[in-house]
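Complex shown without one protein chain; remaining protein chains in place.
A, B and C are the chain letters, set down in written order, and residue numbers restart from 1 in every chain.
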Amino acid sequence: MSEIKQLTKKILDFRDARDWKQFHNPKDVALSLVLEATEVMEHFQWKNNKEIDEYLKTAKGDVAEELADVFYWVLLMSSDLKIDIKLALEEKLKKNEIKYPVEKAKGRHTKYNRL
Amino acid sequence: MSEIKQLTKKILDFRDARDWKQFHNPKDVALSLVLEATEVMEHFQWKNNKEIDEYLKTAKGDVAEELADVFYWVLLMSSDLKIDIKLALEEKLKKNEIKYPVEKAKGRHTKYNRL
Amino acid sequence: MSEIKQLTKKILDFRDARDWKQFHNPKDVALSLVLEATEVMEHFQWKNNKEIDEYLKTAKGDVAEELADVFYWVLLMSSDLKIDIKLALEEKLKKNEIKYPVEKAKGRHTKYNRL
Partner (left out) sequence: MSEIKQLTKKILDFRDARDWKQFHNPKDVALSLVLEATEVMEHFQWKNNKEIDEYLKTAKGDVAEELADVFYWVLLMSSDLKIDIKLALEEKLKKNEIKYPVEKAKGRHTKYNRL
């Protein structure tokens, strides 16, 4: 079984053991995705780049845990909506290859802003 | 190479070809994570569960694309901060196994709210 | 002094007494705006409309407090960026009057979705 399928299976086994699928409608799952993403972001608030580097020396584990929560909801939503997230990412990268051709986008902040 | 490492490599190759690493500080990357998560959420706004089911019949590809964007930033941030995201997710699941023991959490909305 | 100016003055007095202006760059203030808005939203997660009505009977004060936090950052950012927020809102309403003409938008969910 592929790595992403294995991780997804662990998430679904965790959920099924608790009978929580009944609560997981797509809208509330999307709210979780947003709420966990903001918890990642909160770690970096009120800090400049140098302070963030310093902060990560001791807090990387906490950030990793919040980022894992985002990943959790990405995989759970993918499973519930029957989205092949690996394929979806590969297709998005292909689209972006066309949208941001190397010769135009290289080192360009302006172009980059619209990614 | 594992599946997640492969996907991460594709993301980094895409970025390196454009020389975009210089723009990717952790704070702005976290903003991308939030912004893409809200784009997933926006698909479900002003719709009840039934309307969402109907909507997904034609719009699943669009939702998949936004969710792929969230996954993109999860993998990119993991790589930049040297977080093993697979391990982080497995450890988070183990923590949650203890936090939400099956015998207490099964089918319980109240307990669930605090996940 | 107008009501909004009075409230803004109270916020600035609170900040100045603590010498906190030095931390308030626009980006981090915008992060606060988002973080507080998500705290409002979190109150309504995993609840349907009926459960929300029930919830608000006892939790309205908590929601009010989070919404006040969003209002706090709206007024603080307006002050810092020298935005006349009352005027900005009135102008936005005028724009929306044109964007959503009554005869086309009345009771229309479709049109509404794009507000």
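Convention: contacts are C-beta pairs under 8 Å (C-beta built on N, C-alpha and C of every residue); 3 or more make two chains touch, one makes a residue touch a chain.
Please read these numbers as outputs of a predicted model, since none were measured by experiment.
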item	value
Where the unshown chain meets chain C, residue by residue	2-4, 7, 10-11, 14, 17-20, 22-23, 25-27, 30-31, 33-34, 36-38, 40-41, 43-45, 47, 49, 52, 56, 60, 63-65, 67-72, 74, 77-78, 81-83, 85-86, 88-93, 95-97, 100, 102, 105-109, 112
Hidden partner interface residues of chain B, rising order	23, 28, 31-32, 34-35, 38, 41-42, 45-46
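Keep this in mind: only the chains that are shown with their structure count from here on.
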item	value
Whole-Å gap separating chain A and chain B, where each centre is the average of the chain's CA atoms	2
Overlap residues in chain C, where contacts from two or more other chains coincide	31, 34, 45-46
